[in-house]
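To start, I am sharing the structure in question, which I have written as structure tokens.
Not every chain of the complex is shown here; the ones you see sit where they belong.
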Amino acid sequence: MVVVALLAGLVVTIIDKEDFPNYGVAVWWAIVTVGTVGYGDVVPHTGWGRVVGSVVIVVGVTFIAFLTAVVTSLFVEAEQDEHRALVEARQQTAHDETRRSLQELSDRHVAVEAQLRAMRSERG
Amino acid sequence: MVVVALLAGLVVTIIDKEDFPNYGVAVWWAIVTVGTVGYGDVVPHTGWGRVVGSVVIVVGVTFIAFLTAVVTSLFVEAEQDEHRALVEARQQTAHDETRRSLQELSDRHVAVEAQLRAMRSERG
Amino acid sequence: MVVVALLAGLVVTIIDKEDFPNYGVAVWWAIVTVGTVGYGDVVPHTGWGRVVGSVVIVVGVTFIAFLTAVVTSLFVEAEQDEHRALVEARQQTAHDETRRSLQELSDRHVAVEAQLRAMRSERG
């Protein structure tokens, strides 16, 4: 935001020297604009000054939208990570239980096959 | 945002010629308003001008809310896609493991049945 | 937003008659304030006028935060619903496959038990 303001201030001091007599005033205007505060104490009155001003407003609004989006997605992500850990643990437990049951069935099969083999050899 | 401003500027130059003497000033006011900057250098003073201004403010705020929502949902979506790929891979692994175990049990059954068939034929 | 502005306009015309000579001006100020535009053409100068103004600003910012939150959560929800349908279908397919395999194993068991019963009756 500060970087955008410093750059916008530079452009506007070159384009519109009337409304922005020095760089300090231009940066102050740019911060006030990018933050969508818009006091109106410093305002471009020339055509090109207003064109640059319009671009700075659009950039400012888009910047704030991105800032809000980044912060929001971090918050949403943090909350989901908590739940994800729980869901993962629950699914792991369910899967482990299924695996244990399947292993048990496999062991029982081994036993049945052994018994059958024994029966055949007994009868020899 | 620029499209809304161009349209709002057109409406306001027709409705309130006093406060908006030309289209350029009207568009400048519209951008400053839609971006919720509101310098106050150009402001409608007539009743209808303020009615149109109020509509432009409501549209501007709603537009910014939608812009922020679109950017945020893209960010949230991008982060979730990453996790979804991981969860999907983990579930696929778990399912494959279960399927392999079930296939093994099926194979053992085939063996048991073969042994039983052999026993019966041995006894004739 | 309009409802909040109409209410705020009413309160401010009662509290600060100097700065807000009529209801129309008060509602115009309230919309400009709730939308965080803040032209500065109409501004409270009395102590109580500024107290009410401060409340309207806080309400306005909170309102916009809620508006943005509602729109964003609708967008996020819409995107997740799409993915949820896909995940659900995938899990259903996996579960159906497991169920079929388990049913097959159960059928094979019935066959084995039938064979064993046959063997015992054959031997009488």
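We just call them A, B and C in the order they show up, numbering each chain from 1.
As a convention for this text, a residue touches a chain if its C-beta (ideal position, glycine included) is under 8 Å from a C-beta of that chain, and two chains touch if they have at least 3 such contacts.
Note that the coordinates shown come from a computational prediction; the quantities given were computed from them, not determined experimentally.
Total copies of the shared sequence across the full complex, per this structure file: 4, with 3 shown.
Keep this in mind: only the chains that are shown with their structure count from here on.
If you lay the C-alpha trace of subunit A over that of subunit B, the rotation comes to 90 degrees, to the nearest 5.
Repeated interface: A-B and one of B-C or A-C share more than half of their contact pairs by residue number, and that pair is B-C. Note on chain placement: the centre of subunit A and the centre of subunit C lie 18 Å apart, centres being C-alpha means.
Remark: subunit B and subunit C have CA centroids separated by 13 Å (rounded to whole angstrom). Residues of subunit C in contact with at least two other chains: 36-40, 68, 72, 76.
Interface residues of subunit B, counted against subunit A in their complex, comprise 1-2, 5, 24, 27-28, 31-32, 35-41, 64, 67-68, 71-72, 74-76, 79-80, 83, 87, 90-91, 94, 97-98, 101-102, 104-105, 108-109, 111-112, 115-116, 118-119, 122.
Contact residues on subunit A toward subunit B in their complex (touch as defined above): 33, 36-40, 43, 45, 47, 50, 53-54, 57-58, 60-62, 64-66, 68-70, 72-73, 76-77, 80, 84, 88, 91, 95, 98-99, 102-103, 105-106, 109-110, 112-113, 116-117, 119-120, 123.
On subunit C, the positions that touch subunit A within their shared complex are 36-40, 68, 72, 76.
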